[in-house]
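Excluded from the complex is one protein chain; the other protein chains are retained at their positions.
Take a look at subunit A:
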Amino acid sequence: MEPYTGTINSGGAKPEIKIDELTSERVKFILTNTDLSMANALRRIMIAEVATIAIDMVEFELNTSVLADEFIAHRLGLIPLDSTEAEKIKYSRECSCQGACKECSVELNLHVKCTEEDTTKDVTSRDLVSNDPRVTPIQDGLKDPGILIAKLRKGQEIKVKCIAKKGVAKEHAKWSPCAAVAFEYDPFNKLRHAHYWIEDDEKKEWPASKNAEKDFPPGDDEVFDFTAKPNRFYFEVETIGSMKPEDIVMNAFKKLLEKISSVQMGLTTNDVNAINREPPREF
């Protein structure tokens, strides 16, 4: 096996990011001068390993609604909480406290009772009262009605105490900060990784990708370079609201660096030499 000589950037040039679009919901950027593995690692981290805050434990004091306890608890868990300050909160498992403390958790309370006669009362995420102003259910302006949790008829009541904790989506999807991460490279299929199925006419059946506008179309007489590697990656990250999209990307980079450095830390020079010396194992 050839020793791995590459760095995070391929071909010497430093990795670059070009941001195409940035709104409160999404960020579109192009990552260049890096390896496919690095780009995919970034994607994976954004989906599964950027830490956010979400309700993890629900204590029911009263629930006379038509919905079952576990069902409401599940809905509460999926409500996005503002996780901009997630860094400052400890993971529960890393905290010295026994159960939950200010350091590693946020308490949210919900107490709604319907007293109206003829209409149902909506219990929404706006009814959740947080004891930490940094971690509140997200709200898009004052007119945002909030996320519906349950509907109550007259006399029905829900009173719960929720403990929100920090976590990653690897553990449970409720901790994922993004809705979807679009990822593409090589819109013109110059690398010939894909072999598209064509019934009659490629142009009629395969509309060009939007990213094709930002890529370089192959020349008419361009020769297929079988050694070429992807190094231009089109990303689009959409947040569910718990974090700003740029924060997701930045946190993901931090996490990625952390991971790489921990690998680096773990590997001593001897290990590297040993790896390079040993012939690959046959299975």
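Operating definition for what follows: a contact is a pair of C-beta atoms (placed from the backbone, for glycine too) under 8 Å apart; a residue touches a chain by one contact, two chains touch by 3 or more; residues count from 1.
As a convention for this text, contacts and distances are computed from a predicted model.
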(request) Identify the UniProt protein name of the omitted chain, choosing among "DNA-directed RNA polymerase subunit beta", "All trans-polyprenyl-diphosphate synthase PDSS1", "Aspartate aminotransferase" or "TRAF-interacting protein with FHA domain-containing protein A". (result) "DNA-directed RNA polymerase subunit beta"
(request) Quick one: say which of A:L142, A:A194, A:V223 or A:M265 touches the chain that got left out. (result) A:A194
(message) With the missing chain put back, one of A:L22, A:L78 or A:I163 would touch it. Which one?
(response) A:L78
(request) Among A:D122, A:E157, A:E184 or A:E246, single out the residue that touches the unshown chain. (result) A:E184
(message) Suppose we count only contacts with the excluded chain; which residues of subunit A make the list?
(response) 36-37, 39-40, 43-44, 47-48, 60, 63, 66, 68-71, 74, 78, 120, 169-170, 172-174, 176, 180-186, 193-197, 199, 204-207, 209-211, 236, 238
